[in-house]
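The complex is shown incomplete by one protein chain, all other protein chains being positioned as in the whole.
Our next item is chain A:
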Amino acid sequence: MLAYDFMRMAFAASACVALLAGPVGWFLVLRGQSFAGHALSHIAFAGAAGAALAGISPLAGLLGAAVVAGGAMGLTGRDTGERDVAIGMVLSLAMGFGVLFLHLLTRSAATATALLFGNVLGVSGGMLASLAASAVAGLVVLGLLSRPLLFASLQPELAEARGVSLRLVSTLFLMLVGAATAECAQITGVLLVFTLMVGPGAAAQRMGLAPPVGILCATGLALGEAWGGLTLSWWTDWPVSFWIAVLSVVVFLLAGLRRL
């Protein structure tokens, strides 16, 4: 299957995505912000549809909308209860706009399917380059951020007293989630971003590993699930996103069995 150029592209693209989504997802689960991640994918959808309508590359729209929305969410962040309602409202508004933009687009059906369910088999060289570039940039930011982020996620009051700016850390992190979401949407589509972002992170958390090991484990799982999904899709001719979703849930359930 690697004899085909589009398959090699797909494997490379999903590796870029998994390497960023795995560690970001681990933190997302630790911080209990999975819902925010879900919302960002829907906002990214509106951004991508809007970009397509304006004739810009959908990937740019995806990335731009998700990163900006993540930053805004971090800057205005409040208590979780109130935040969930606010996020839910913005999420549905974004989805609504996404639908409108697609309606205004004449070639909407194919674009909509690609955005919603992913199009990893149609990755071009230029797209791969931008996926790789944003994965590298994201990992550099995460490398700098991860220590205060871990501290602030586990013990916010203490971290604040130790000089960590909770708002700065949370804003940078949500922008990172936006970037990872946009990358993920490229492979799994916006509706199934959870499979690569939250699934591996949640499974690694369930195993109760020490943080650095858990982060590596989440990354490995994300990569394994993405490549496994591609391989299974090749054999069965069923959609990649379907297989990634199945693998993600199976791994999560198995991780529960391993719990000490």
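Operating definition for what follows: a residue touches a chain if its C-beta (ideal position, glycine included) is under 8 Å from a C-beta of that chain, and two chains touch if they have at least 3 such contacts; residues count from 1.
FYI, contacts and distances are computed from a predicted model.
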item	value
Chain not displayed: protein name in its UniProt record ("Carbohydrate ABC transporter permease", "Acetyl-CoA acetyltransferase", "nitrile hydratase" or "ATP-binding cassette domain-containing protein")	"ATP-binding cassette domain-containing protein"
Options A:M1, A:L104, A:A133 or A:L158, residue touching the unrepresented chain	A:L158
Full-complex contact with the absent chain, from A:G47, A:G64 or A:P148	A:P148
Touch criterion as defined above, residue of A:V85, A:A210 or A:L257 at the omitted chain	A:A210
Missing-chain contacts mapped onto chain A	30-32, 143-148, 150-155, 157-164, 205-208, 210-212, 259-260
